[in-house]
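A single protein chain has been removed from this complex, and every other one stays in its place.
Labels A and B are assigned to the chains in the order they are written; within every chain, residues are numbered from 1.
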Amino acid sequence: MKISVTVNGTLYEREVEPRTLLVYFLREALGLTGTHVGCDTSSCGVCVVVLDGDRAVKSCTMFAAMADGHDITTVEGLVQGGKLHPLQQAFWDCHGLQCGYCTPGMLMTSYALLKHQPNPDEPAIREALAGNLCRCTGYQNIVKAVQQAAAETNAPAPEPVAT
Amino acid sequence: MFPAPFDYHRPGSVDEALALLTRYGADARVLAGGQSLIPAMRFRLARPAVLVDINALSELSYLREVDGMLAIGAMTRDAALETSALITSKYPLLADTSALVADPVVRQSGTVVGSLCHNDPAGDWGVTALAGRAQIVIRGATGTRTVTIDDFLVDSFTTAVGDGELALEVRFPTPPPRTAGSYQKIERKVGDFATAAAAARITLDANGAIADAGIAIGAAGPHALRVRDAELLLNGAKPTKELIRAAGDAARKLADPAADNRGSVEYKKDMAGVLVARGLIAALARLGVEGLR
Partner (left out) sequence: MSTTAEPTPDKYSLGQSMKRKEDPRFIRGAGNFLDDIVLPGMLWLSIVHSPYPHARLVKIDKTAALAVPGVVAVLTGEDLAAHNLAWIPTFHGYDKQMILAVGKVLFQYQEVAGVIATSREIAQDAAELVDVEYEPLDPVVNPFQSREDKIILRDDRENKTNHIYHWEVGKRDATDAAIAASDVSIKERVVFQRCHPAPLEPCGIVADMDAATGRLTLYLTSQAPHAHRTVVSLVTGIPEDKIHVISPDLGGGFGNKVPVYPGYVVAAAASVVIGVPVKWIETRTENLTTTGFARDYHMDVEIGATKDGKVTALKVTTVADHGAFDAAADPTKYPAGLFGIVTGSYDFANAFTELDAYFTNKAPGGVAYRCSFRVTEASFAIERGMEILARKLNMDPAELRLKNFVKKEQFPYPSPLGFVYDSGDYHLTLRKALDMIGYDELRKEQAEKRKRGELMGIGISTFTEAVGAGPSKHFDIMGIKMFDSAEIRVHPTGSAILRAGTKSQGQGHETTWAQIAADELGLDPQNIMVEEGDTDTAPYGLGTYASRSTPVAGGAIAMAARKIREKARKIAAHLLEASVDDIEWENHAFHAKGLPGKAITMQEIAFAAYTNPAPDSEPGLEATFYYDPPNLTFPYGAYIAVVDVDPETGFVKVRRFLAIDDCGTVINPMIVEGQIHGGLTEGFAIAFMQEIAFDESGNNLNTNFTEYLVPTSLETPHWETSSTCTPSPHHPIGAKGVGESPNVGSPAAFVNAVMDALAPLGVTHIDMPLTREKVWRACREASTA
């Protein structure tokens, strides 16, 4: 069947089998390999992408066909105008990643979280990230990174400096 | 791991969905949040020939109070309850449940009605629906019927929804004044199904006695179970430690769990009792009745 999906702002039209999982569509049909696969039971969250702007979904638990007509943001879509998204910057600054395998999923879950809750505290972040596993970091620096990104996103724009 | 092949349909209206379900009968499965169905298909434990995806039916996505009932549409996702002011202010039992189902990402897809239709023996929503006296509205080619949750939960992974039918919504009676509830769950980690679960709903009368109680347990039988003996004990009685203990014991007695990695029969039975007691204590605390620990 034919589907058309907007991914990171670009409209793609592709032929897919109904059973094609969204994650393989993104990875193999579109070559967007930032979204990973880590399990078969919808448990790990390394495949999380954002649907229609603010809904985090496990792309291994959705058929590509279900994304027809929808808008998807993947980790590759976070950089805007050549600038890292505050979450990306914060993960880097706070050592929120080690092997980097869980990172795209963590970033996208956090991205959706900040759309709903711009100012989450530590318990809220730990709660929101509990569908994403990480084997390397022990989560502490990831939580710190999301806090930093939230603070940065909410910070008032710097006063223009008189020259 | 990949599902076996199937045909996919995405109807644009409830009527269209029903037409498809009627046409394909037992070969078809409704696809809602997909959070139970797709994993089962990946392991090829489920091999439907046809999927009828109801995600485009945005008219089935709502939380609204009508005629003394809260109606939750078939495409309303768990996360919608978690973040709804209506739910958190008026339906604490549902708010509790929506925050404990699955994991926070799965909840952004999984639906309340889908969970009830899936009827996993360790699922959460069946427990809450029993304690909350929910009803399910089902539509088929021949019309619409409303089924009480007690009749809806037939057996493990089996409900009153027949081939060719679609569950449209679940309804919870709006709690009268001086009502509170609590959902309690033991899980090994976030994202795990319940080792044991209990829902308690209590309405107090003007004298502080229990006017109406709804008690149910999960992971304790083929599907969620209503603990009628506990309800009988509680109705009309003043809440005391002894009463709560007795309600818990009624749950222990009723519970008939299966042993698995989550725990032995003995442990799960005892936890059914512990959680019913804790649910009652928490619900009563929400009504300002303390000191029952």
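Basically, a residue touches a chain if its C-beta (ideal position, glycine included) is under 8 Å from a C-beta of that chain, and two chains touch if they have at least 3 such contacts.
All of these numbers come straight from a predicted model, not from anything done at the bench.
Considering the full assembly, A:L133 is the residue among A:L22, A:V50, A:A64 or A:L133 that touches the omitted chain. Only one residue from B:R64, B:R145, B:R188 or B:R228 touches the chain missing from this view: B:R188.
Interface with the hidden chain, as seen from subunit B, comprises residues 1-2, 4, 44, 103, 186, 188-192, 195, 261, 263-264, 267, 270-271, 274. In the full complex, subunit A touches the hidden chain at residues 17, 19, 24, 27-28, 32-41, 43-44, 46, 74-76, 78-79, 84, 88, 91-93, 95, 97-104, 107, 125-127, 129-143.
We adopt the following convention: only the chains that are shown with their structure count from here on.
Chain centres here are Cα averages; for subunit A and subunit B they lie 30 Å apart. On subunit B, the positions that touch subunit A within their shared complex are 1-8, 10, 31, 34-35, 38-39, 41-43, 51, 53, 55, 79, 83, 102-106, 108-109, 190-191. The touching residues of subunit A, counted against subunit B in their complex, run 1, 17-19, 21, 40-43, 45, 48, 55-58, 60-63, 65-66, 68, 109, 112, 116, 127-132.
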